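Left out: one protein chain. Kept in place: all the others.
First chain written, first letter: the chains are A and B, and each begins at residue 1.
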Amino acid sequence: MASESQAKRTVAHTTCYMCACRCGIKVHLEDGRLRYIEGNRDHPVNRGVLCGKGSAGIMTAISPARLTTPLKRVGPRGSGSFESITWKEAMRIATERLAAIRATDPNRLAFYTGRDQSQSLTGHFARMFGTINFAAHGGFCSVNMAAAGLYSVGGAFWEFGEPDWDHARLFLLFGVAEDHDSNPIKLGLGKLKARGAKIISINPVRTGYSAIADEFVAITPGTDGLLVLALIHCLLEAGRIDTEFLVRYTNAHHLVIDAPGEADDGLIARDAAGCELCFDRATGSLIEAKAVGTDPALIGTFSLPDGRRCRPAFALLAERYTDPQYAPEAVASRCGLDAATIRRIAAEIAQVAFQQPVVLDQPWTDTSGRRHPVMTGRPVAIHAMRGISAHSNGFHTCRAIHVLQMLLGAIDTPGSWRYKSPYPRAIPGGPPPGRPVGAPGATLDAPPLGFPAGPENLLVDEDGEALRLDRAFSWEAPLAIHGLMHMAIARAFEAGPGKIDTLFLFMANMAWNSAMNPGETTRMLSECDEHGNYRIPFVIVADAFASETVAYADLVLPDTTYLERYDCISLLDRPIGSAHGPADAIRIPVLKPDRDVRPFQDVLIELAGRLGLPDFADARGKPLYSSYADYIVRHQRKPGIGPLAGFRGADSRAIGNGAPNPRQLEQYAQNGCFWVHELPPEQLYYKHANQAYLSGAKAMGFIEEDTQIVLQLYCETLQRFRLAAEGHGRYRPPERLRARVTAFFDPLPIWYLPLEEAMTDRARFPLHAITQRPMAMYHSWGSHNAWLRQVMPENRIYLHRDLATELGIHDEDWVWVRSRNGAVRCQARTMTGVNRDTVWTWNAIGKRAGAWALKPDAPEFRRGFLLNHVISEYLPGEGGGPPHSNSDPVTGQAAWFDVTVSIERCDAQAPAETSPRPGANPLRVRPVAEGAS
Amino acid sequence: MTMLPKPRPGAKKLGLVVDLDTCVGCHACAVNCKEWNTGGQAGILPDYDKYGANPDGVWFNRIHSYETEGEGCSRTVNVPRSCMHCEDALCVTVCPTGASYKRAEDGIVLIDTDICIGCKLCSWACPYGARELDEVEGVMRKCTLCVDRIYDEKLPPAEREPACVATCPSRARHFGDLADPQSKVSRLVAERGGVDLLAELGFRPTNKYLPPRRATIPAEPPKARTSGGFGAALLGLLDRALSR
Partner (left out) sequence: MRPDASILLLTTSTGFGYGLLAWLGVEAALGVMPAGRMRTLVAAGLAVSLVLVSIGLAASAFHLGRKERAWRAFSQWRSSWLSREGVASVLTYPVAIAFGIIAWRHGEGVWTRVLGVAALGASLGTVYCTAMIYASLKPIRQWHNAHTAPDYLLYALFSGALLLAVIHTVVLGAPGALASAAAAAAAALALVAKRAYWRHIDSQKPLATLAAAIGLPKGNEARPLDAPHFTENFILREMGFVIARRHTAKLRPLVIAIGFASPLVLSVLAGLAVAPMTTTMLALVCAALGLLTERWLFFAEATHVSALYYGRPI
């Protein structure tokens, strides 16, 4: 290699952000120019590997779609006409607008953030601003997984857990194409393959991970719950469950009050001190469920001291799922599978779990003080994501999977699914959603997104109607712990200016690929009332690129790209920890911006300072932080707890808990921009009941208490909502929602037909339509990347060959895909590795003409399409009542995958072009006005 | 010199082994290859119509996906395709200029782009479609097996492997000396029945592909302990004393 240029080469470490996986990267620079990005081999997330997106970072850094200055709208919304303004002007506009809102009704600011990784900052901003109308992308993403996990096992498939790649012998993968753990999953699959473990992929489509699975189970979308309950049926029927695990680590033996009609029916029986009770067969008496050395009953009916009947939670479960309606033979055809296949998979699970346990030579001590000489595990690992999540029955399906894991004793044991530190956390995972305290201009008493423990924690008015714009934490979606971001624009439009003044969007392309029905969404963004005012008065968009949504903003705050700023991947948010230990990371600027852009976090902190928000400004209104970097180092959420857990304290040796350390960022940078705390072997498994682990986690400030986290086979919280719907307690759902809450708040997993499917004429729309993540594209961000768009500048609708033959459809034919909501014209491709009744496409490939600085004839506009056009954000309400959102009734999770469609060949005259093709307005930016300072 | 080198005793045969059983088709190797080679010694790998109607460019490695049917099972197979560094490299012998050559010491097939006249003949000679014309420079390009990495003494030894191998997230790519029967790659090929692509064409590719396989779990179908409803089914199991 030429040594001359070598001299000017430098290598900087930082964290990738071509997607949310957060891999460590080494950035090679030559004379300050980007030359090469490679994986950091020391990094706990990616161990040196880098995906296709990460490897294309160079092309994103020079993309012509990058925004270059703050923009003020001059033409109508959506027209793309803007003028450049100075940052001074931009900050003035934003500050004035937000100050006025805060002085009157802070809730009139709706702040929604997307794929960012600074929720602990943005959420804190919202809390200090005093608006309940804050959410991040979780609601349209995977809140079903998060909620079901956090309410069942204190962790979740969604980012808070991972399979034990080193010991699993059987791996079940439900509905995953790519996931957030993009590289870790691939590294893990590679490990499983190298060890010859068996991988079963349950998925309607056989691509990617499913392609390399040893067995592909082409399930019909929305029916996984049935499959899992059938597996549970088989295991119960054969008695192949881990009863020891159940009584030690779950609430299987807790006694459930059986008093139909009474206010505590279905709740867990407790003693006077509030301790859950069980029946000890050894002494024949009711005793505290957590007592040690007992022989708890798992079946039977017992009497409480007051004479009422009660039964162990397990008994209720066993009674339900041994019923023949859950037999494989009863569910198979609905799932599109053979009963024999289901029985064989159950057999394989039982075989591996009980005949091939993993025993690690590692003593440990549980929370009952019992010393175990070894760690024994059931090497059946499960992972599940949006194939489960994005259905309106996803919460219960995910719960069913967790129940299956509990029955197998396959939670955080060697070979099974494991918590990623700092999880597990207490169940439910934190304080209830914050409420305003004091007059306008005050704050919320807790972060705006929280964990309702019962009806009393909902954000509803006297009539039980939603307080939040998106109706999260209302009776329509009580456990909407991530909000309902997919409803924000529709609800803001519906409610009109009275409810919302400013819609503030950060890093979310909500006018396009995260919109259900983008045509309607953009109409709502640009429609005026009778006075000619926009129904959504003001829209601020903070984006780095000329996305579809930017065209609908009144004020655009141009962000830097990921190589140009500080970022903090905090334990307070969605950390990068693994089962091996907690970890967090930062991004540092390795390139200087060559345009008039600012890191959004700097801007937000400045805005908070100008608004004088508590925690961002002192009592006299003087800003506390000069920049995000400053905030990362000095902000303390609680004494000793800040955004970063590593290198804390004066000596920078404290972990988790310690005083701010002015040299912290420097030390992170020296350490490759991450910090990881390797747990000692004794703490690696059984974290929910591992005393050493829990005490350590408490010391580091991850959890409040170091007591056992009892896994919730039976979810009492759900029963509390159901009791309210049955008319008990002070907080009750409005009449129209009572039946709904009663039906869906079952403390044991249930399966029901996805809501939209149930109300659709299946004769007209017989096919399921779903999307998958392409591995080399991240949502809408890849199309402006010159390398990634070569891989996928357009997409096809894929269907089974047999179906295609039946319908006379051939490869590359133009077809109409129609749903009850609309139609999209696209090109077909046939395959065999797909469920016979399912059509699918790659997600977010089609682009709105004019966006992303692509040329007018770009295939992204002409042949690329969004399935979202046939998805509706609304479902008819019951009995002609107000419409529901198209969401899971428990969590508000957007039900992207519930839509059913028909598919038919276009006639020969149809233009060879996708439809709908809204807009054709590239950004047109007038230079900064004369005289502007 | 476009005569193929005479086999030398002890010479290395460096190449890649790609595991089709593990490749998820993520394109990481392809993009990272493009990135490495664009930023490295070999010079930019051009792109054409970057933001327009026909985005295209030069890639040394491309990932296909196929559906296969056979032996009573069907599957999807992802197949990365790059230069195989053939022993009988026709691409080399047809080259009129000597730009294409195969190295005697390690078998790597390279193009000297300072000599190449862009006659394309070598690309016609390659059955694997591994050579692509750089339409900006007018010269032929192809995988270099990352010669500018694997021998770079400034890199720590662990990093002296091709970019595509280093980056592959599922570790489906392996690099090593296929002349040494003891090397990791040779053992993998032996254990997993590694094959040549298009073996019948006789190019004797150095790169090998490990075919897809299927793990199985022999299991007895679990029998219902008893027939007839709940209670009976579980009693046997739950009779056993538990200890909490």
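Rule of thumb we're sticking to: a contact is a pair of C-beta atoms (placed from the backbone, for glycine too) under 8 Å apart; a residue touches a chain by one contact, two chains touch by 3 or more.
This is a predicted model, so every value here is computed, not measured.
Engineer: Determine which of the presented chains are touched by the chain that is not presented, and list them.
Structural biologist: Taken over the complete structure, the missing chain's partners among displayed chains are A, B.
Engineer: One chain is left out of this view; which of B:Leu16, B:Cys33, B:Leu133 or B:Ala215 touches it in the full complex?
Structural biologist: Residue touching the absent chain, from the options given: B:Leu133.
Engineer: On chain B, what residues meet the omitted chain?
Structural biologist: So the residues of chain B touching the unseen chain are 1-4, 20, 27, 30, 54-59, 62-71, 76-77, 79, 81, 90, 92-99, 115-121, 123-129, 132-135, 137-140, 195-203, 209, 211.
Engineer: Touching the absent chain: which residues on chain A qualify?
Structural biologist: Within chain A, the residues touching the omitted chain are 207, 790-794, 829, 831, 833, 859.
Keep in mind that, in the parts below, only the chains that are shown with their structure count from here on.
Engineer: Provide the residue numbers of chain A that touch chain B in the complex, in ascending order.
Structural biologist: Where chain A meets chain B, its residues are 1-2, 6, 28, 34-39, 41, 46, 48-56, 58, 64, 169-170, 182-183, 186-187, 189-191, 193-194, 196-199, 206-212, 214-216, 234-241, 243-244, 247-248, 253, 278, 281-282, 291-296, 298-299, 318-319, 322-323, 343-344, 346-348, 350-352, 368, 775-776, 784, 786-791, 793, 831-833, 853-855, 857-859, 862.
Engineer: Under the stated contact criterion, what part of chain B meets chain A in this complex?
Structural biologist: Per the touch definition, chain B meets chain A at residues 19, 21-28, 30-32, 34-36, 38-41, 47, 50-53, 55-57, 59, 65, 67, 69, 74-78, 148, 152, 154, 158-159, 163, 166-172, 212, 214-225, 229-231, 233-238, 240-244.
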